[in-house]
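Heads up, one of the protein chains got dropped from this complex, but the rest are sitting where they should.
Moving on to chain A:
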Amino acid sequence: MTTRPEADANSAHPFPDFPHPRSSACPFGVSPEMRALRDRGAVSRVRSWGGSTPWVVTSHAEQKALLADPRLSADFSHPGFPSPVDPEKAGRGRRDMSFVGMDDPEHARLRRMVSGVFTVKRMRALRPVVQKMTDDFIDSMLAGPRPADLVQALALPLPSLVISRLLGVPYEDHEFFQTNSRTIVSSVATAEARSTAHTNLAGYLDDLVARKTTDPGDDLLTQLGERVGAGELTRQQAASMGVLLLLGGHETTANMITLGTLLLLEHPGQLAAIREADDPKVIADAVEELLRYPSIVHLGRRRTALEDIDIAGETIRAGEGVILLSELANRDPSAFPDPDTLDLTRDARSHLAFGAGTHHCVGQPLARMELQILYPTLFCRVPTLRTAVETDQVPFKHDAVIYGVHELPVTW
């Protein structure tokens, strides 16, 4: 083992408790307790739910290396897997989340059935469609009452409409699709309502895959339907991939839309540069920094070691849980000088907001494109946009798995 004295709950140096919610004093940063984990080293142990003692990885370099390391498993069902939610409180088991909870080669087999949708070429072709959708949502917002809630007016409906287009959800079903997906990601809906909405959507997508075999379109569910026909997939597997794509890209993109807007409003000098930019690179760099700074998919990529791994002077044993904290990697001063300053002109591209390695966000080319369109369009079309409440009155989701705000009242 290591030379550092092993600590446990009974000794004088217990492992620090984990996790800690963000503090309202610093809504875009990490809590002091989480920050203190960095002082314990690149790799150290914490005490979490049920007395478990997983490892946390705090540095950028070690996280990047470990996320691309096949000795770490993302399989939720592994006994050592460090659960992101307290199993006592969560109550029910994990839902089927398709390939995000699998390891290669099966993970790659399934993922590669959908990844072709997100190529650089396809994203370029989709750009004008997303621009039009964004303009239409802004038109409706401007036609409605003030203040408006940016979450409901723009942030949630835009990614949902985009992904339903990619999947091939017929226009007449959008209402049903949006209502149910909104319930799943709603923070006010009961667990029961969310579970019903999840079942509704999974059932709906399952039917739709079947319909696509007789009424094909130029869309992802048609392609998956063909694979079902060829015996490469079951219909249920195809439907759960659809649910994963929908859910994986819905609240994440929505929260980036609202938090990014809020950050830009708080930095008017930097916002002016975005508004005036005619070089797409300025916008692209700004989006990377807006992704790095709040690191919304926080509280760790979760993995289990399949073999002993020597790293940063420690040995992670086979079977032990590992939590890779992107919110700390993205504020690591050796990767990002002066990391606690928002600087939209810095080179932030190596951030880990989309993870890394084999599970690196499959939807990131789409998310980046949506954000690159959204911020300049919003601020150019609504130049007087401002929040209708003080920042300290904005309801942040302090303990949510994906960080964001419950609502963002804006006016203009």
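Basically, contacts are C-beta pairs under 8 Å (C-beta built on N, C-alpha and C of every residue); 3 or more make two chains touch, one makes a residue touch a chain; residues count from 1.
Going forward, contacts and distances are computed from a predicted model.
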*Missing subunit (named according to UniProt) among the choices "Xanthine dehydrogenase subunit E", "Ferredoxin", "ABC transporter ATP-binding protein" or "Heme-copper oxidase subunit III"*: "Ferredoxin"
*Which residue, A:Gln131, A:Ser186, A:Gln270 or A:Gln364, contacts the hidden chain when the whole complex is considered?*
A:Gln364
*Which residue from A:Phe81, A:Phe137, A:Phe354 or A:Tyr375 sits in contact with the chain not drawn here?*
A:Phe354
*From the list A:Met113, A:Val169, A:Leu205 or A:Ala254, which touches the chain that is not on show?*
A:Met113
*Contact set of chain A toward the excluded chain (per top definition)*: 64, 68, 104, 108, 111-113, 115-116, 118-121, 123, 349-350, 354-360, 362, 364-365
